[in-house]
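Quick one: structure below, then a few questions.
For this view, one protein chain was removed and the others were kept in their places.
Up next, chain A:
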């Protein structure tokens, strides 16, 4: 479905990604794991079009997308939920959700339907609908960020550090929800520092180190591997 082929990405002069190749198949949850600075977020930014690769190609459903701007890519169904939630602080929860439909023409009925769907996944948002984004807690913001991503009707949902800064009990809920969303047919590309939780819900994973893929395998194999445990799971403890 999505094929990333030997991409290099830069922030000005600084090389963020050296050589990343990965593939996401329909219906999967794929995790990108690695410590801070490994290039996980940069990979997502390059796929969603916020950065353009300086080398390599990105193909989505057989079409090259690595030169397209983000607003075009999101129209194709690749939806990037950025790190740090990035809720619009001055808009209400409902308005934030509606902004998620900006990638296509929608009728009022479709918007209402989308909101209903999000509320079945995140019932807690229901009583917050008219609150402004800045007034939400971290966990509520994360639910809203994922919900807003779902409003875009994604084929691939890319989540960047959805568990960052959340209380452990909320983290569990978030991962549970990601699995539910996947079971509804949405392909998920997940970037996480919390490797153990990610590997429990993912089908496959890529391990990134300083802008390179150093290993890829099924989640079960990686979870069973002691070497992976020591590099990632302890690193997570620090983060």
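Note that in this section contacts are C-beta pairs under 8 Å (C-beta built on N, C-alpha and C of every residue); 3 or more make two chains touch, one makes a residue touch a chain; residues count from 1.
The definition used in the following text is that contacts and distances are computed from a predicted model.
> The chain that is not shown, which UniProt protein name from "Carbon-monoxide dehydrogenase small subunit", "ABC transporter", "Spore germination protein KC" or "Branched-chain amino acid transport system permease protein" does it carry?
Hidden chain, UniProt protein name: "Branched-chain amino acid transport system permease protein".
> I'm checking contacts with the chain that's been left out. Which of A:48, A:140, A:177 or A:231 qualifies?
A:48
> With the full complex in mind, choose from A:15, A:61, A:99 or A:170 the residue touching the hidden chain.
Of the candidates A:15, A:61, A:99 or A:170, A:99 is in touch with the missing chain.
> With respect to the chain omitted from the figure, which of A:152, A:166 or A:181 is a touching residue?
A:152
> In the complete complex, the non-displayed chain touches which residues of chain A?
48, 50, 69-71, 74-75, 79-80, 82, 86, 88-91, 95, 98-100, 102-104, 148, 152
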